[in-house]
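With one protein chain withheld, the remaining protein chains of the complex are depicted in position.
Coming up: chain A.
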Amino acid sequence: MGDVRGGCCPPMDLFRSEPMQLVQLIIPIESAHLTVAYLGDLGILQFKDLNSEKSPFQRTYASQIKKCGEMARKLRFFKEQMVKAGFSPSTKSEARGDIDVDDLEVKLGELEAELIEMNANGEKLQRSYNELVEYKLVLQKAGEFFASAQHSAVAQQREMESRQMGEESIETPLLQDQETTIDLSKQVKLGFITGLVPREKSMAFERILFRATRGNVLLKQVPVEDPVTDPVSGEKMEKNVFVVFYSGERAKNKILKICEAFGANRYPFAEDLGKQALMITEVSGRITELKTTIDAGSYHRDNLLRTIGDQFEQWNLKVKKEKSIYHTLNMLSLDVTKKCLVAEGWSPVFATKQVQESLQRAAFDSNSQVGAIFQVLSTRESPPTYFRTNKFTSAFQEIVDAYGVAKYQEANPGVYTIITFPFLFAVMFGDWGHGICLLLATLFFIVREKKLSSQKLGDITEMTFGGRYVIMMMALFSIYTGLIYNEFFSVPFELFGRSAYACRDLTCRDASTVGLIKVRETYPFGVDPAWHGTRSELPFLNSLKMKMSILLGVAQMNLGIILSYFNATFFGSSLNVWFQFIPQMIFLNSLFGYLSLLIIVKWCTGSQADLYHVMIYMFLSPTDELGENQLFPGQKTVQLVLLLLALVSVPWMLLPRPFLLKKQHENQHQGQSYTPLESTDDTLHSEANNDSHGHGHEEFEFSEVFVHQLIHTIEFVLGAVSNTASYLRLWALSLAHSELSVVFYEKVLLLAWGFNNIIILIVGIIIFIFATVGVLLVMETLSAFLHALRLHWVEFQNKFYEGDGYKFYPFSFALLGDEDD
């Protein structure tokens, strides 16, 4: 962004949040809509709600919002219909110029009515179609049943007849003759009902039928294989064809009622076979007829939906924009004359010109006679925090914002996080093999960035995708630290020349125990591969990583305290510089800064001094001689001085600040009561502009300030120790990571290799891959990520970060799409 700011200083986009201003716009009512629309396009102004005491429907533009809601509902209806019909609204936006909202409303209404009518017609047809299908099923299934029943009845009769024909044996019932004859003449007329009942209800149906008629029914059910579309609900469900035989009128009524209650559709059925066949053909004929009608109808409907689909996105966006415009307009207060609207809002200082331009453009385009008035208000209210991030920095800023949004214009830790975060992660995740895997994974996301950002992803993928640049940095740094640790899936390589150590003579076959001497120059970069597998590998690496963690920690904490200095100078509080920054610096550095110094001296000189001993006895008996633990001449005096400094800096931190604050406050108070009269007007005026938020002078309570300072001091003093110790997690996690990868490499891969069996080897490789991906690449990444996060949030940011600001949410059409549910 090439805007001019002051000239002398380089732009500090991320170091501090953008300078903001409270602006007031007085917009003539006729151009208000267009103005807000242009500002929405610009997306750089956050409107303040000036009507917060009014409920939504009491506001000026409530009816328009209702209208928009109605249109949105229609659009949702279209979308639903399109989804049902299997279309997706086309994304190609035909820019057909501006559509008028009123026209759109009329058009949407017409389309909806048309669609509803088509649907109703289609439904009617579909319903009769489904009924016919069901009817056909009933005819077929019941027909089968009747046919088989008749068949068996005929067979039975024939058997009986044949028996009658034969001689009458003793077993023949005496009354049989009579029975059959009576049957034919005085037969009770059995009625029957046929139909379909949903399968899940069929059991209950049968049970109720049985109970209601006291068992005087015969129910026959045949399941239909394929799901049938229910004519009433239009849903596919599994159904049974049933036939109920009953006797008597009362039973019939009951059965009819039960059928109705169970949603069982009844269909007439003829007993006569010939009639059945006739009906089947008739029904089939009607089905085909209906089918063509339905097809024609749905073709028309599809056409309509397609035309809607072409413009759907455009309309949707338009309606959303309109709605947001009216929501914004509702936040403006109406002037007493009802001729103009007054808007207040925050905007970055750099955007002043753009805002003014769009105001002018709006006034011109809407043919308004008066332009909108733009003026900057002065306020004590704290402005929102706005960082102009890009796709690379935004993820890092998110990491900081997750802890707390920066106070307006305070030093932003996000800038340093870009480097320190991936670096601390990599210290724990140092293995360049794993680093490369991570890099490949994240490069996949970065390469397909354009495609992936436009589509919807799953929860976890979304998160990973959002942090792709963080992960890329983490991967790059872990390749770097991996090279330093000289680990590639835990295997060392002689990448930068040959190891500096070699066997003294031929006798040392097992070079991992004893007998190595230095034969060459020191290995140029990172850990010498010869350390790998030796007995002293662990003590050596531990000592290295532990000391390194302390150095990194002290450095980062110092950075934090220095940032508090920048904050103090920026906000013009010399009190914080003298009574917070300086004693803190002294305290931390006289203890742990000194420890870091000792570490470096020890590394450089190769001294055998015991640093624990030095540090502990520096407190316990500072006057004792150091003896063999002396690293440099005059160490004792230096230690005494440092100890004294540390002791002095504690009361320095604690006591002066609250007293000075009190004095300052009293001075101010006194001064205020003596201010000349004319300036009271001014303060009154400026106070009137401030809302309830920004009370200029809060009540000053000394005890509260003092307690606060006490807590702060204790926290810092104890924190200096515990935070330094906390950085040792770098060492611990790094150790855990490298040991785990050694285990997977040696106990899985090498073990499998040792069997000399191809199958075992393949199994071993598979286990190795899964263990590496699952445990080392996923879980270890997560845990190292979390620990790095903690080190930033707690150990680093508590030195300076207030994080009690609020984010800048400009009114912008570009953000509308994200709100989509």
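Keep in mind that, in the parts below, a residue touches a chain if its C-beta (ideal position, glycine included) is under 8 Å from a C-beta of that chain, and two chains touch if they have at least 3 such contacts; residues count from 1.
The criterion applied here is as follows: contacts and distances are computed from a predicted model.
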Which of "Protein phosphatase 2 scaffold subunit Abeta", "V-type proton ATPase subunit", "Pyrroline-5-carboxylate reductase" or "Piwi like RNA-mediated silencing 4" matches, in UniProt, the chain that is not displayed: "V-type proton ATPase subunit"
Among A:41, A:123, A:159 or A:260, the residue in touch with the chain that has been omitted: A:260
Options A:48, A:107, A:127 or A:201, residue touching the unrepresented chain: A:201
Identified contact with the non-displayed chain, of A:76, A:236, A:339 or A:518: A:76
Full-complex contact with the absent chain, from A:124, A:211 or A:353: A:211
Residue, one of A:58, A:152, A:284 or A:378, that touches the chain absent here: A:58
Missing-partner contacts on chain A, residue numbers: 55-58, 62, 65-66, 69-70, 73, 76-77, 201, 204, 207-208, 211-212, 254, 257-258, 260-262
